[in-house]
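The structure follows.
Note that one protein chain of the assembly has been removed; the remaining protein chains are unaltered in position.
Chain IDs A, B and C follow the sequence of writing; residue 1 opens each chain.
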Amino acid sequence: MAAILMNPRIPVSVLGATGAVGQRFVQLLDRHPWFEVVALTGSDRSVGQTYGEACHWIVTSPMPDWARSIAVTPTLPGTAEKLAFSALPASIAREVEPLYAQSGCVVCSNASAFRQEPDVPIILPEVNPDHTSIVLHQKESRGWQGFIVTNPNCTSTGMTVALKALQNAFSLQKVFAVSLQAISGAGYPGVPSLDIVDNVIPYIQGEEEKVELEPRKMLGQVQGNAFRLADFKISAHTNRVAVSEGHMVCLSVEFTRAVENMQEVAEALAHYKAPAINAGLPSAPKPVILLRTEPDRPQPRLDRLSGAGMTTVVGRLRSDPLLHARMVVLSHNTIRGAAGGSIYNAELLFKQGLISA
Amino acid sequence: MAAILMNPRIPVSVLGATGAVGQRFVQLLDRHPWFEVVALTGSDRSVGQTYGEACHWIVTSPMPDWARSIAVTPTLPGTAEKLAFSALPASIAREVEPLYAQSGCVVCSNASAFRQEPDVPIILPEVNPDHTSIVLHQKESRGWQGFIVTNPNCTSTGMTVALKALQNAFSLQKVFAVSLQAISGAGYPGVPSLDIVDNVIPYIQGEEEKVELEPRKMLGQVQGNAFRLADFKISAHTNRVAVSEGHMVCLSVEFTRAVENMQEVAEALAHYKAPAINAGLPSAPKPVILLRTEPDRPQPRLDRLSGAGMTTVVGRLRSDPLLHARMVVLSHNTIRGAAGGSIYNAELLFKQGLISA
Amino acid sequence: MAAILMNPRIPVSVLGATGAVGQRFVQLLDRHPWFEVVALTGSDRSVGQTYGEACHWIVTSPMPDWARSIAVTPTLPGTAEKLAFSALPASIAREVEPLYAQSGCVVCSNASAFRQEPDVPIILPEVNPDHTSIVLHQKESRGWQGFIVTNPNCTSTGMTVALKALQNAFSLQKVFAVSLQAISGAGYPGVPSLDIVDNVIPYIQGEEEKVELEPRKMLGQVQGNAFRLADFKISAHTNRVAVSEGHMVCLSVEFTRAVENMQEVAEALAHYKAPAINAGLPSAPKPVILLRTEPDRPQPRLDRLSGAGMTTVVGRLRSDPLLHARMVVLSHNTIRGAAGGSIYNAELLFKQGLISA
Partner (left out) sequence: MAAILMNPRIPVSVLGATGAVGQRFVQLLDRHPWFEVVALTGSDRSVGQTYGEACHWIVTSPMPDWARSIAVTPTLPGTAEKLAFSALPASIAREVEPLYAQSGCVVCSNASAFRQEPDVPIILPEVNPDHTSIVLHQKESRGWQGFIVTNPNCTSTGMTVALKALQNAFSLQKVFAVSLQAISGAGYPGVPSLDIVDNVIPYIQGEEEKVELEPRKMLGQVQGNAFRLADFKISAHTNRVAVSEGHMVCLSVEFTRAVENMQEVAEALAHYKAPAINAGLPSAPKPVILLRTEPDRPQPRLDRLSGAGMTTVVGRLRSDPLLHARMVVLSHNTIRGAAGGSIYNAELLFKQGLISA
């Protein structure tokens, strides 16, 4: 990122920094124009070592030098950070994220722990930036100085961006989704290699439930102090395949409004514009949706890094014999669907004035 | 196969014997109790060589000794064979299979060339053995001494077996199918490795059309001299994944009759019995359908050889938020879905008296 | 295995039966003509459950019915078994195997714990069946009623069989070995999939040390109460690759005796005969060594099941610019190189009268 750095930048922590998603945070926050990492937290096993020592680095670009020498600290709110990026497992997130929020920190969490809470938003800035308004209620009702904002499950991410464009244009009625998910979605060590070499695992624990609910929350509305789910149903099959990064979803959708032809649907996708608040956010995808017209795209290996891994790639758009349209959606699961998504959310919150410099 | 060999056995040819499916025919016909290979045909490049010389053998068990020394002959009907197994590409099948049929040979074809013809049946003996009756009309109207019977596309195969059990029990209305298909389905050399290592290809030319039509023909009925398609619709997405053998299909289905609970559906699948004519057919799968109850099965690497690769494996049966039920179906694409399927068809025809010894 | 079962068969235990190698023992002991499984042991987590409940079965053929209902017991010598097959991790094997041996049991171990002990033999029946003589000294000096016999590390296995044939014919001087090893060699869950999809891991902890020592012990001699290592040196690089089963080794060798040409070396390999004591052992590989002459064999996927996974496959034999000859060796790592090897050893011991019926 060649951008000019804000001075001073906002001090941030990465919680659970030694894991697979934590490492992505460290990579993506390298030279971030607005945020500066001041703390990296880890489990007891890591505390006391430098990040370079504690971390079995598995990102394909080298560990940034500044990160190498940071001493890993316990996952407890300090005084340094104003913003915490959480790459914690759900069970630990449930315990610890509230402590950070209570102490006045803004938590941008990749964990699923609070996504279903009625006062915690799941945010995709290009989809539902207005949902962050619920945090005022969250702070008040919980008596916190800070708050928690989550990003969706990695599989929900890309399909929700595509569904948003379709929802706006035609109003959704039914969504049928079958995923082919990358192994990195399960973290490290994650999926045993004997389960995936020459194989597919047609099951990911808890995943279908998330994929059937989260898009409806994000495409729903804040009503008073709660969310009204969007008024369509989703059926999801989720599968793990031998791909390192990039979640693919085969999507068939039925609309409320009639569509004349697939060209109309293509335009709704290709011309989708993120809400105006997205202008100038460093991680905002360019374009939001890339519609490919080749018969055999998107493909994970070739397309996952579109828009620096933040763009949602859609292809194979065609009519469906049972519903209205079908397509394939691809999204980078550890960038757009995890660390990059949380950072993008923090940028939104900063621009909205919900994080102060 | 330790079975006692019929004496004499029926002399058979394998057309296109050097390719991937042709090799499977040779492997599966080794010591077949009823059929004896007397000719292996190949393209100009192979003719004149022995099969051992001409064939780049890629089956994991060794080439049978008897096959090694057979001289590859041109793909033209001879006088030796009464039955021809066709592993030809569709374009060649279209030219050559009629020549065999005309000359009095029964052609059991794995090619797609004639599957959509109104007088050519697509047969799965455990599903629609009665459809072979159309061949009398086929012979008569075309003036052939022999006839052509086809087996379905490899992806249609397993899902049609499962759909048959469900059709019988609950009558089908809608079928959503998303496949994760093995690379061997594309033959050899087939899929380039750069397309599949760390990747998924969300497109297989012509495949979705076949998957949306063939099951309806097989689950339909012979009416006079033609087929009436079964009265439900199918939507298919087909994908290629990094699996050597075993096609998986994520299936969501809606029934005409109401189902009380998933237990009813489970029983319909697990208790499905092949029509009585299947008794004693050497290749008949045992069981026809294996219903697995673990949360993460079937898996291609672990389950594809169930019932010697002839059984249809179903798992992850659960209710569907949009339709009635969903499940995962696995079938071995080069055994049940290709060469094994054609051989099984020939066994049926022999038992039906349509091939004479 | 259609063989007639001995009556009564020898009662055996499998120690550590729920792991990857333990499962292979259960599979390979199914209908074994001489041995009958009477106990399956597991860790605290498994004890009290049936084997069907406790075991996440990852073998591609189904779990035998008799195994499914056996109650998993703690890994402690009982009164039932005369023979124990050990699939224990080295650290536990070190504690427990002596207890079994002390109590009078013969332990055929796949663990590395005792391989380097001066009174414990590493046995490949087709290579060094005479080395079992050391167990008399082992029993005496340790005051045990039973004894421990080990099989080599999975990578050492195939290369030692090939080296034995060459040692006999030409006497070895130098051996240069680079392995490409299957993921199953690391057990389950073992290698994380993120480490192996689109990747190679050029390191396997402790492996090179084993590969450089074990073949020299097996090709050495029993002298008094100890082993004299064979008088040649080995250099090993060991690598993990994305293969499910089958360890490949690129081997370059220098002989003491001059070789005229590669034909001589080919004959030494292809004509190698196992010592006479191997006759009639149910698991003895047929042939011991399969020499392939195609330019691109052996290959793990195509050749690992040669001789039911017990045969050592050698190919690409050619002269070496620095040493005398080079070749590629393939051996099935969880059959010949693990469970199958231990069972084969037990068969040898029974025929040698070291296990009584």
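Throughout what follows, a contact is a pair of C-beta atoms (placed from the backbone, for glycine too) under 8 Å apart; a residue touches a chain by one contact, two chains touch by 3 or more.
Source: prediction; values computed, not measured.
A.B. asks: Could you tell me which shown chains are touched by the chain that is not displayed?
C.D. replies: A, B, C
A.B. asks: Given the contact definition stated above, which residue among C:Q299, C:T312 or C:N333 touches the chain not shown here?
C.D. replies: Of the listed residues, the one touching the omitted chain is C:Q299.
A.B. asks: Quick one: which of C:I92, C:V222, C:C250 or C:A266 touches the chain that's been left out?
C.D. replies: Touches the omitted chain: C:C250.
A.B. asks: Quick one: which of B:V243, B:A284 or B:I335 touches the chain that's been left out?
C.D. replies: With B:V243, B:A284 or B:I335 as choices, the missing chain is touched by B:V243.
A.B. asks: Consider the whole complex, including the chain that is not shown, and state which of A:V197, A:A230, A:A284 or A:I343 touches that chain.
C.D. replies: Answering carefully, the residue with contact to the hidden chain is A:V197.
A.B. asks: For chain A, which residues touch the unseen chain?
C.D. replies: Contact residues on chain A toward the absent chain are 2, 58, 60-62, 197-198, 244, 301-302, 305-306.
A.B. asks: Please give every residue of chain C in contact with the chain that is not shown.
C.D. replies: Per the touch rule, chain C residues meeting the hidden chain are 174, 176, 178, 180, 195, 197-203, 205, 212, 233-235, 237, 239, 241-244, 248, 250, 252, 295-302, 315-316, 320-323, 326, 328.
A.B. asks: For chain B, enumerate the residues touching the unshown chain of the complex.
C.D. replies: Listed in rising order, the touching residues are 20, 58, 183-184, 188-198, 242-244.
In the analysis below, only the chains that are shown with their structure count from here on.
A.B. asks: Which whole number of Å gives the spacing of the CA centres of chain A and chain C?
C.D. replies: 47
A.B. asks: Express in whole angstrom the distance between the two chain centres, defined as the mean CA positions of chain A and chain B.
C.D. replies: Chain centroid spacing, chain A to chain B, equals 42 Å.
A.B. asks: Quick check: what residues of chain C touch more than one other chain, meaning two or more?
C.D. replies: Answer for chain C, listing residues that touch two or more other chains: 58, 197-198, 244.
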